[in-house]
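A single protein chain has been removed from this complex, and every other one stays in its place.
And then subunit A:
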Amino acid sequence: MEQQIKSIVIVGGGTAGWLTAAILAADHNVDQGQLLSPTALNITLVESPDVATIGVGEGTWPSMRHTLQHIGISETEFINSCDASFKQGSQFNNWCTNSADTYLHPFSLPVGIPDFNICPYWLPFLQQVSFADAVNAQARLSLAGLAPKQISTAEYSFINNYGYHLDAGKFSNLLQQHATSKLGVQHVKAHIAQIRNTVTGNIDAIITTDGRALHADLFIDCSGAASMLLGQHLAVPFIQQKQVLFNDSALAVQLPYPQADAAIASCTQSTAQPNGWVWDIGLQSRRGVGHVYSSAHCSDDQAEQQLRHYLQQSGAENTELLTLRKLSFNPGHYARCWQKNCVAIGMAAGFIEPLEASALALVEWSAKYVSAQLPLPNSLLSIAADRMNQAFNQHWQQIIEFLKLHYVLSKRRDHDYWHDHRESSSIPPRLQHLLQFWQHKVPSNQDITHSDVLFPAASYQYILYGMGFETQQSAPLKPSQQKKAQALFEENIKRVQQLAAALPPNRQLLDKIRQYGLPPI
């Protein structure tokens, strides 16, 4: 029989590495919670004992619910051990005009999806009700601080769709403990001294400083921004995107709540600044806040001042005592994520910026994609690589365009940063074309040319109409469809009223989960 790719070495033990290890192992080595013997894949994760993980990236998409359930972690255990809370979307403040404007990009799709695109039927009412409020219950309920489910709702089930806010360090520890104790993943703590090639240019082994050689058929680079295998060793070219999305620096801080029982926000707060934006994420025991900005437009000192100002405005006390952590990144991605017998996952493959928190979602997608190819006959290696690289590039293109959309639609005039974002030379041509189309037609899934998308048409609708984009609908509305839309709008109003009475506040539910746990069914 032809040689199969079935031994894997993962380099790097952050969230990306452990999540990848757990997904691969759960897919191939476990049946109904029991480790198979022998296992189909041999998975080893090697990490340096003293390299700190970056530890931001504290927001997930709803896809993480399915991922965690699939790898066999109980939601109660996850929520309790990762300081996690429920995330129901992102709220954007001051992005449109810097005059206390706000809108929500919720995780729930508009009512009527997938059979009916309700968006055109909302347009006539845009003066009366915001798009997000009109088309789903989550907007009003999550902004009221209500949880997406009840204590009697089973683990990973929901009333309103949700992902999580979590402590990335604790999450990585939980995944490690689960992957090594339940999923049979081998854990090697060692520094990497050298990467050895075969004669064909594939990676043969990772040589550690203590003299071990870790052989594998496939190497997965989860080494973070260092991109040790894909970028450094295999020298795959890096495609910078700073000319489109300018942010390259961040100042991050963790701070306690003013009182132990303070409300926990159920959406990521994203507040625009003169030269960037501030994220604000509510975990169970603390907030994680950071200012991400363009170093070409703003000094670190200015950025720090603006962050401290934001913290004071948000009610934090003694902000001068808080220690800020500076992070720098080069927005962009590698030309390929799969080269030879090496796949990069996570920041090792690229990173643009934290807006819309797509980093972990892309890790989940990448790990699942690779997993679906395994075990792989050696002869198909380069075909699998080509296919993944194509999908990978489509994802980056979409991420870049979708993130850029947030900036292009802004009407802020206060600083060059915002003007520069609207310079047509900085806007990808495809996005420019789409924006022209959307002046006549609301976004539909036909606008998205590939399957397996990260952002569906609904996401574009939430952003466009949240930011006051004007579509002069050219097609007439059919009366029967208008009636259908009207019924859905009314149903949604009723749903908001019912759920407002039935859903507990975010913190109350998290406290109850600590006390009772969520029922498994």
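Rule of thumb we're sticking to: a residue touches a chain if its C-beta (ideal position, glycine included) is under 8 Å from a C-beta of that chain, and two chains touch if they have at least 3 such contacts; residues count from 1.
We adopt the following convention: contacts and distances are computed from a predicted model.
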item	value
Undepicted complex member, UniProt protein name, chosen from "SapC family protein", "CoA-transferase", "Cell division protein FtsI/penicillin-binding protein 2" or "Cation acetate symporter"	"SapC family protein"
Sole contact to the chain not displayed, among A:Q150, A:N202, A:Q397 or A:S444	A:Q150
Contact residue for the chain not shown (choose from A:G72, A:P375 or A:G517)	A:G517
Interface with the undisplayed chain - residues on subunit A	150-153, 512, 515-521
